[in-house]
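Let me give you the structure first, and then I'll get to my questions.
Left out: one protein chain. Kept in place: all the others.
Moving on, here comes subunit A:
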Amino acid sequence: MMSQMRSTRTSQVQSHTVSQVQSHTVSQVEDTVHYNHHNYESELEEYMMQEEDWDRDLLLDPAWEKQQRKTFTAWCNSHLRKAGTQIENIEDDFRNGLKLMLLLEVISGERLPKPDQGKMRFHKIANVNKALDYISSKGVKLVSIGAEEIVDGNLKMTLGMIWTIILRFAIHDISVEETSAKEGLLLWCQRKTAPYKNVNVQNFHTSWKDGLALCALIHRHRPDLIDYSKLQKDDALYNLNLALEVAEKELDIPKMLDAEDIVNTPKPDQRAIMTYVSCFYHAFAGAEQAEMAANRICKILAVNQDNEKAMGEYERLASELLQWIQRTIPWLENLSPEKTMQAMQQKLEDFRDYRRLHKPPKTQEKCQLEINFNTLQTKLRISNRPAFMPSEGKMVSDIAGAWQRLEHAEKGYEEWLLNELRRLERLDHLAEKFRQKALIYEVWSHGKDYMLKQKDYESASLTEVRALLRKHEAFESDLAAHQDRVEQIAAIAQELNELDYHNAVEINARCQKICDQWDNFGTLTQKRREALERAEKLQETIDQLFLEFAKRTTPFNNWMEGAMEDLQDMFIVHSIEEIQSLIAAHEQFKSTLPEADSERQAILGIVNEVQKITQTYSISSTESNPYTMISCKEISAKWDKMKQLIPQRNAALQEELVRQQSNERLRRQFASQANIIGPWIQRKMEEIAQSSIEISGTLEDQMNQLKQLEEVTINYKPNVDKLEGDHQLIQEALIFDNKHTNYTMEHIRVGWEMLLTTIARTINEIETQILTRDAKGITQQQMNEFRSSFSHFDRGEAEFARIMNLVDPNNTGLVSFQSFISFMTRETADTDTADQVVASFRILAGDKPYILVEELRRELPSEQAEYCIASMPPYRGPEAIPGALDYASFSTALYGESDL
């Protein structure tokens, strides 16, 4: 052991300087420790000396023995209490070796062989030996310590053994800055107490006498346990007790020393003190070292941990980042188009958010990651650790690569977004435009196909059809105008399809509908046009026919009406020629019938034509011909009627002819007769005239002549009567003329009358002449004169006219003799003849203003009297009596004149 110790010492000495330097640097890292640079060599020597002392002397200073005993016991107990046992007496309690073994087990932590259980001496020796063997197995040479001494209870041996154990297990392993065991312990004490100026630890005996060293040690590690500033150097006992107390109470170090012993002993037992101090060392330095080591470890570990944490962090961040990138890239690569601008804009906004809000932190993260990585690598390199290798897929290159892909995707995405927006904008615009145009079109086209399918032209008149045609033309041009629009609509739909509009189906359907409808329109329009044109044509044809009909019907109708009128014409004919000409005309008319009939056929033909057309083409025909009121039926009716009238007329005419012929016969009849009678009368008149002119003979002769003539004439009357009969027939037959004779019945009658009258008058004249002659007393000669003058008017024209006016006021050309006589007598006479007559009557009336019938009969010849009686008006004047006659007015009236 000695050599071992020496070698160690040497090495310690050698290494000491080195360790000094090393410890100096190390300690610089820790807290600065001040230690005295005093002579260490002498201390070492002294120390060595102490060891030698021990080796040579088995004698212990009784003081030391006491101290050692206390201390060692305490020390053993401090260990044995862990096993649940104690020793009271150090020299006795170890004698059986059991507790010794136990002690060793506790101290070393190792199991010793099983102790013998017996109580025999050899058992105990065996056990002790086991303990000693163990000790020596630990490299401690136990010189001159045997089991027997221990079993025997040799105090010195036991103490020595215990000291060996203490040395070996408590002190030997002390290593302070590569100074071990005792020197190490000392060094440790020195180090620890260095800051305390009133402590100077040089050894393990006297340095500890004032107790300050112990207190300092405690205070150094646990300043809370001792208030060091209050301690006094010269209060050693107090200090020691304090230290012992505190150590026992707070540090779990049993009191191994006795304070009084220490104070009272000039040189305390260094083993005891070493033992006790070693406990302190183990309590603190172990902990301290452990602490330091732990610190270092912690530091290292901390560094490790930091690194690991950093690595983990890196991994984590890298993972997160990569995950985030992995999540984000698909999002950026999701180029699925949206349907609406809004959605797209939302996407754009999302992207903006991404760029503004989400990515920057990630960029930061990446940056941080890189920084972390670099920092970590640097740290690792500095601390001599291996470089950090991130796990698979989390390498810097991986991250960089992923980031690149991300940014690439971003760019692509942004571009795509903008393009899409543009596209969508355009699509929206187009779609709206499409809808608008489609709507306009649909509104316009609504109802048009219905209109186009109308068959209104079937029942329309020509003007209506024409109007429809105009309307249709207008529609056609309207249609043409819309062609553009439809094309536009289709073009827009096309573009929408090309640009991949999301609702292209709907658009296409609508567009298709529009186009189909458009095509349909075209067809319908065409059809309608054709139909209208055809209808127009038909109507025109019909119209033409109607016009034709009208043009021909009117004259024909007129002709027929004229014909009918003519056929029914009342005719009055008075001659055969007339009737014959009528008959001829009738025949003429009949000859025109065939032509007329053909005209009629033609006209009917027109109507049939019209009917055929309307029936064939199923158009409603206006029954009424606008150009004429005359209907076909009317024509036919009239025609039939006319046809009926013809034979009627024929018959009538024939009848008339017969009549005319009979009339003619009558005429001739009459004429022949009249032509006889007329001249006969003429002759007779001439005879009378002749006789009047001839003035030979007396009035009475003349009278007789006339009377004879009269008789003849009367006898001739039957002829006249017969003629009258004929004339009656003629008159009954309404014959008004007779070219066969110039004599009319009237002529004859008048002539006859005249003859008779003339005869009568002439007779009367003669009578009058006779009367006058008798009355006036006019001589025959006068009478003859008058007569001749009556026969010859030798008065001048004017005079003649005047006279004529007076005598023939009626301009009959016949002047009655009586009037002439009157005129003549008036002209010649001075007095008023009427007055004369009145006067004459007055005389006859006896100067009365009236005359009586008896008086007239009495005074005048019966004839004249009767005449007067018959002619005279009753007198109504004054003094009138019944039967009175007014001769005055009669007289004046007789002369045909009245004075008024």
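Simple rule for what comes next: a residue touches a chain if its C-beta (ideal position, glycine included) is under 8 Å from a C-beta of that chain, and two chains touch if they have at least 3 such contacts; residues count from 1.
Keep in mind that, in the parts below, contacts and distances are computed from a predicted model.
Candidate names were "Hemoglobin alpha embryonic-4", "ER membrane protein complex subunit 6", "Synaptopodin 2-like protein" or "Isocitrate dehydrogenase [NAD] subunit, mitochondrial", and the UniProt protein name of the unshown chain is "Synaptopodin 2-like protein".
From the options A:562, A:626, A:679 or A:873, the residue with contact to the chain not on display is A:873. The missing chain, though absent from the display, is touched by one residue of A:650, A:836 or A:889; that residue is A:889.
Within the complete assembly, residues 805-806, 809-812, 816, 819, 873, 889-890, 893, 895-900 of subunit A touch the chain that is not shown.
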